[in-house]
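I'd like to ask you about the structure that follows.
The complex appears here minus one protein chain, its other protein chains still in place.
Each chain gets a letter, A and B, in the order it is written, and its residues are counted from 1.
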Amino acid sequence: MVGKRSVNDLFFDISDLLLMIFTFIIMAYPFIYILSYSLSDPLKITTGLVLYPEGFSLDAYKAALGSPSIFHAIFISILRTTIGPIFMILVTAMAGYCITREDMKGVRIFRKYFVYTMYISAGLIPTFLVIKALGLVGSFWIYILPSSVSVFNMVLIKSFIESIPKSLEESAMMDGANDFYLFWRIIFPICTPVIAAVTLFGAVGQWNAFMDTQIYNTMHPELFTLQYVLYLALTTPPMDIGEEMRIFITPKAFRMAMTVLTILPILAIYPVLQKYFVGGIMIGAVKG
Amino acid sequence: MKKIKMLVLLITIVALMSTAACSGKSNTGTTSTTSAGTTAIASTSAAPQEEYVIKVLFEGGKTVDRSDLQEAGKVIKEKFNIIFEWVPFAGNYIEYSNTLLASGEYPELMIIRGNDQVKNFIKAGALLPLDDYLKGSKYFTETYKVLIPFWRMIAPDNKLYKWETNVLRTVGVPTEVAVRSDLLEEQGWPLLRSTKDYIDFLKVAKEKHPTVDGKPSFGMVFPGADIAGIWFPRIVAFTGDTYFQVNNDHNIVYNLKTQQYENYLNQSIKESLKFFNDLHQAGILDDECFTDTYEILTQKLKTGQAFSYINSRYGGVDNKALIDSGHPEMQYISMPIQLASQVEKNEKALTVTSIFSAYESVVMTKNAKYPERIFQVLDWAASDEGQLLIQSGVEGVDYLRDENGIRYRTEEMWTNWQNPEYVLKIGTWQFKTLIGRIATSPVDGQAYGIKKVTNTDRIKEALNKYGWTETSGWFNDKNSFVYAALFDSMISIDPASETGRLGIQIKELINNEQTGLIRASSNDEFERLWTKLMNDYNKLNPKSFTDAYNAELVKVKSAIDKIK
Partner (left out) sequence: MGIEDSYDVATNAHACGYIVIRKTGREIMIKTRQNIALTKNSSWTNSLYKHRFLYLMVFPAVIATIIFSYIPLFGWIIAFKNYRIGLSIWKAPWTGFYQFKRFFIQGDDLVNLLRNTLITNISSLVFSLVFACAFAILLSELRYKKLGKIVQTVSFFPFFISWVTIYTILHALFAVTSGAVSMALVDVGLLKKGINFLGDERFSWVLAVVVQVWKSLGCNSVIFLASISGIPLEQYEAAEIDGAGRCGKIYYVTLPNLMPTLIVLMIMNIGWILSSNLDLFYLLTNPTNRRTMEVLDMYIYRYGLQLNDFSYATAIDIIKTVVGLILVTSANALSRMYTGKSIL
C-alpha cells in the first residue's frame, strides 16, 4: 500500500515537474523573443523564430532611455503603482469586511450596490463630464481615486473572510473590541494571502493602465506614465515623410526595448509578495 | 496599532510627494485652460513679447517635442515668440475629439478629421472665426484665395472657421508596383505593365527562386490585415482613365468621364480581383497576405523575400536596408500596372489633383489665448518664405542649390531622411500638418517640397535600361495629367443616417467576400462567388447610396456656382 502510494506520488511529482517546465517555456518564450529582438542588430534580425539576439546592439535601449521624459514617466508610473494599491486596499478591504457582517443593517443593499457597479458602464462622455466637474482632469488623482474601489477585489476579500471560522471574530467581539479594531487587528492579518493577491492585482492594474492617461491626461505630458508612452510607441502610425514615403517613428526594436522596460518591475514586486502565497503555514499558526 | 500608524505615515508621505511632484506642473496646465476662455476676448491687447506655448495634439509621435528645438520652430520662436508643444496622441482620434467637444476641454489649436466634425464644432460654438484677422493678413488671403470660399461653405454663417493643410496636391496617383530589380535583370529587363505581364514574370521568378537566403519567397505581397491594405486587391481597377476612388470607405467610385458617382462593383473591380485570384491560382500570391500587418510587410521587403509589392506608394520599400544587409542588387524599382483590358484599349493612367483636403482641417478654438498671434504665424506660414521653411527646411542645413538654382537635399539630409529621430528634429512634418502645406504651388519654378531625390547607383543602372530618369518614369512619359476638380471632401453623408449605414454595409460586404474570391481555386468558382456577391450587393440597393452621393454633388456644385 505504502509502496504503491509512493510510486503514485513519484509519478505525480515527475509529471508535475514536466508540466511546470512546459508552462515555463510557453510563458517565457514571448519574453525571450522580445528581449532578443530588442538586443539584436536591426539589420540582421528578420522574420520568423527568434531565440537569441542576432548581432548585438544596445541602440534600442539608448533610444528608449534617451529622452529625459521617459524617466519622468517611469517616476509617475512608480508613484501611481505605490499610492494606488494602498488607497485601494484601504477603501476596498474595509468595505469588503463590512459586507460580510450580516448583523449590519442594510448589508444586503450594500452588497448589491457594490456588485452592480461591476456591470454598469455609463459611457465615456458622461464619465468624462463627472470627472471634469470634480476637477480631476489633468491631475494625478485621476489615477488613484476612481480605482480606489475595486468591487472585484472586494468580493474576493469578502469570500476569503467568509471562509475564516466565525468563532475568531465572535470571541474578539465578546472582549468588547470595536469593529474598527476588530478588522484591522484580527481580520486583516489573517487575510494576508488574499490581501497580497489583491495588492498584486492593484499594482499590476496601476502599472499597466494607460486608458485613464489617454482619456483624461492626454494634454498633460507631465502626467504621462510609462505604459502610456509605450502605448504611444506601439500604436503610432507610420509617419508620412512626403514623397510617398512612410517610416516608423518607433522601430520595432525600440518598441521591444520599451516592452522589456515595462515587464521588469514584476521581477521586483512579485518575489516580495510571493512569500504570502506559498504554503498554508500562516493561517494554521494564527488559528492554533 | 503600530502597523496602522506606519501605514498612515507612509500614505501621507507618498501623498505629499505626489502632490509636490505633480501638482506644480498640472496646476499651470489647469490655470491656463481656465483662464483661456476669459482672456480670449481681451487678447488683442496682450504683449507679443510674452512667450506663448501652445499645446497641439498630434497623432503620431512618441514623446513630447518642442518646436523651438526644431529648425523651422526656431524661426517661429524668433519671429513670434511662439512655441508649439507637440503632444503625441494615439488611439481613436475622432472619439477623443468628440469627448473634448462634449466637455469643452478642447485645446487652443486642433487638427480635425473631416468636415463633419468641423461642422459639429461650429454648431457647438467651439470655434473662433478668423474673419477679424483676415484684414491684417499679408499672405494668407492671397495664398488660399481659391480655397477660402470653399472653407466658408461649411459654416452656416459663412464665416471662416478652418484652414486645411496639404492642399492643392495630387490625390490620385497611378498605382505602382515595386519589383526587385535583380529579378528584372535576370529576365532581361522586361517592361511590366499589364496584369498578364506580372503573372508571367512572377511565375518564372518564383520557379527560379523558391527561397531567399533560406527563407520562403513571396511572389506578390500586400498588407491585407492592415486597415488600408484591405482594398489593395481592387486597386488595379483604378489604373485606367475612367474610374477614380474617392472616399476612404471604398464603397463608391467616381466616373471622371461622366462626372458622376457610380456603384462600386463594376467590371474593372471584378477584373482587378480576378488578377489577384490568378496570382493565387498560380501560387504567386503570398499566402500570408491576409494576416500581414503593415509592419510585417516591411520586414518582408527589407529581406527581399517579397518579389513584388502592389501599391508601393503606400510605403514600406526600404532599399537602404537592402544595401546595408549586403543585397544592393535586390533594390526595388517601381513599375506601372494596368488591367489587361486597359492596356488593350491603350488607356492612359490618370493623375488626379484635388484642391481640398478636408481630412486635414485645422481650427482655432474659443480656448485660444492669443488668437491674433496664432494667426500671425499662420499668415507668415502662407508666404513663400514660410512654405519653403516648412516643407524643405533651412537652406544650407537641409538643402542646397545647384548652379541652376535647383534645390536638392544635403548629404546629411539624404542619409538621414528615413531616420525618425532626424525627421522629428527637423520638425517639418509637424508644421506641414498644422500651419499649412501647399503641395503643388511652385515658387521659382519648383515645388516648395524638394522632389529631386538622389538615386543609388543600382537604381540608376536599372532606370537606364528603361530610359527613365525617375523610378516612376513610365508615367512621366506616357500619362496625361488630368486636373479634376473633385468635390468628394465637400460631400458628407451623415454616417449615422440610413444612407451612411448603407455605405458601411456595402463596404463590409465587399471586404468580407473579396477574400473568398481571391482564394477561389478555379475560374468557375470565382464566377460563382462573383455572381453571389453581385446578388447580395444588389439586395442592399446600392443605387440609393449612389443617388444620395450624386444628389449631394449637385448641391455642392450649385453652391460653388453661387460663389463664382
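The working rule: contacts are C-beta pairs under 8 Å (C-beta built on N, C-alpha and C of every residue); 3 or more make two chains touch, one makes a residue touch a chain.
Being a predicted model, the structure only gives us computed values, none of them experimental.
Listed residues B:Ile154, B:Ile230 or B:Ile252: the one in touch with the omitted chain is B:Ile230. The residue touching the chain not shown here, chosen from A:Leu39, A:Ala73, A:Ile86 or A:Ile99, is A:Ile99. With the whole complex as reference, residues 92, 94-95, 98, 101-102, 116, 120-121, 123-124, 126, 215-216, 218, 224-225, 230, 286-288, 290-293, 295-296, 305, 495-496, 500-501, 504, 511-512, 514-515, 519 of chain B touch the missing chain. Residue positions on chain A in contact with the hidden chain: 1, 5, 8-9, 12-13, 16-17, 19-20, 23-24, 26-31, 33-34, 47-50, 90-92, 94-95, 97-99, 101-105, 107-108, 110-123, 125-127, 129-130, 134, 145-146, 148-149, 151-152, 154-156, 158-160, 162-163, 178-180, 183, 193-194, 196-197, 200-201, 204, 208, 230-231, 234-235, 252, 255-256, 259, 262-263, 266-267, 270-271, 274, 276-284, 287, in rising order.
Definition applied: only the chains that are shown with their structure count from here on.
A straight line joining the Cα centres of chain A and chain B is 38 Å long. Remark: chain B residues 1, 3-4, 7, 10-11, 14-15, 17-19, 21-23, 25-26, 29-30, 33, 55, 57, 59-64, 85, 87-91, 95-96, 98-99, 102-103, 105, 107, 173, 215, 294-296, 298-300, 302-303, 305, 312-316, 321, 324-325, 391, 417-418, 420-421, 423-424, 429, 432, 449, 451, 453 touch chain A in the complex. Note for the complex: chain A touches chain B at residues 43-44, 46-48, 63, 67, 69-70, 75-76, 79, 82-83, 86-87, 90, 124-125, 128-129, 132, 135, 137-140, 184-185, 214-215, 218-223, 229, 231-252.
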